[in-house]
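Dropping a structure here in structure tokens format, bear with me for questions.
Of the protein chains in this complex, one is absent; all others appear in place.
And now, chain A:
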């Protein structure tokens, strides 16, 4: 979600509903990078704190009890987004904020916000263009950071964002064509804003029926939200994809199944491990008892010496100035006066 401010509640609800479906179908938090540009759940304007609803019947709290947002608020910028995609992140970034994918990973990217012909607006202050996005995906392809990529975008004129892709193995869906606006679903009078966008609402309905073993394929996803329900025409692009969309399962991108083998027999650990564990390192005991520090040592504070500024050798400018002065002096008066100084 790339939009800020309370009236863009629906973009946060869009993103959270996709996040929720993806978690339900088996992808763990360590494999999800969630970016929300503003906080709606604990916003002072939210009459029901810690909740984000997708429908005005308030049945489904898409925020949930178990959410982990990786990029929050001011951290959602074009630069951070591109760095996550391409992997060029500063070394001190924690693991949960990195996209740790390799050439066997299928990646799902879902973006929502306000957009236009060829750009997507980030936080009301900057934009990402379709050219930049296409180049980022090409970088990912060259670095072997994905096997297959599904790109879904729910903004106005969303189809313009996937026009420029040129890397293989990318499938893209958008909620509206160039020249059309994506519309929101319905407002809620209690919360006071529109709760969700139409396209994502119907996608969420579609995904609620998927379970980890279902065989639904991509063609069904392309049929979600026809013009009669969505008022805009959803589009898709499959020419860069190597497989036929009929053979691509939804759970290839939205879900993940991990191979778990359950065994009832006990496993004997190596004898060496037991020896290692039982040998606890010798601890040195202090010779005299340690004590806690005084929290407000008034006498010590009053008599504290002022902190001596660390002495630094004179910087280049001062040295240069002095060298200039000395040079001028000697040029004027001659070198024989040096013995008067030293």
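Rule of thumb we're sticking to: a residue touches a chain if its C-beta (ideal position, glycine included) is under 8 Å from a C-beta of that chain, and two chains touch if they have at least 3 such contacts; residues count from 1.
To be clear about the criterion, contacts and distances are computed from a predicted model.
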| item | value |
| --- | --- |
| From "PIGT transamidase", "Pectinesterase inhibitor domain-containing protein", "Adenosylhomocysteinase like 1" or "Adaptor related protein complex 2 subunit mu 1", the hidden chain's UniProt protein name | "PIGT transamidase" |
| Residue of A:13, A:69, A:203 or A:224 in touch with the missing chain, whole complex considered | A:69 |
| Contacting the left-out chain in the complete assembly, out of A:57, A:125 or A:263 | A:125 |
| On chain A, residues whose C-beta touches the chain left out of the figure | 4-5, 39, 41-42, 48-51, 61, 63-70, 72-75, 92-97, 123-125, 266, 268-271, 273-274, 277-278, 280-281, 283, 285-298, 301-302, 304, 306-307 |
